[in-house]
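Starting off with a structure, shown below.
Left out: one protein chain. Kept in place: all the others.
Now for subunit A:
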């Protein structure tokens, strides 16, 4: 299989049915993308496929032909993407486990909609579970990253 991930071309010997999540984690040692449910229910495994957020646990590598994958490791060189910066500004992570997926979903949202309303933020982010409950800060960070001043706490 040929995969284009974070701007690099990989040639690996894997089954076409293998979900991208496991190709990343077990075959390419890109472990920043997380497993949370394996059923498309939690968003921990979110990556970008041609700029769109997808659940990598539900995406067989056969579906990647000719498409570009970006994972959390490829979002920026040094955690400097506006979403990552806003995340740090608001100290969003608690345990951190869901945050790769949250950040990838948020980055895709802002790429598609530069000024999302609070309702649009909730809708776009509702597929990403955070069991630690960082949602209030996720909302603020996204508003900040979109240039809309976050509500003062």
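In this section, contacts are C-beta pairs under 8 Å (C-beta built on N, C-alpha and C of every residue); 3 or more make two chains touch, one makes a residue touch a chain; residues count from 1.
Convention: contacts and distances are computed from a predicted model.
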{"item": "Name of the absent chain as recorded in UniProt (options \"Xanthine dehydrogenase family protein molybdopterin-binding subunit\", \"Putative ABC transport system permease protein\", \"ABC-type polar-amino-acid transporter\" or \"Non-heme iron oxygenase ferredoxin subunit\")", "value": "\"Xanthine dehydrogenase family protein molybdopterin-binding subunit\""}
{"item": "Residue in contact with the excluded chain [from A:2, A:91 or A:114]", "value": "A:91"}
{"item": "Residue ranges of subunit A at the interface with the undisplayed chain", "value": "18-19, 22, 25-27, 29-39, 41-42, 44, 71-73, 75-76, 78-79, 84, 87-88, 91-100, 103, 118, 121-123, 125-126, 128-139, 153"}
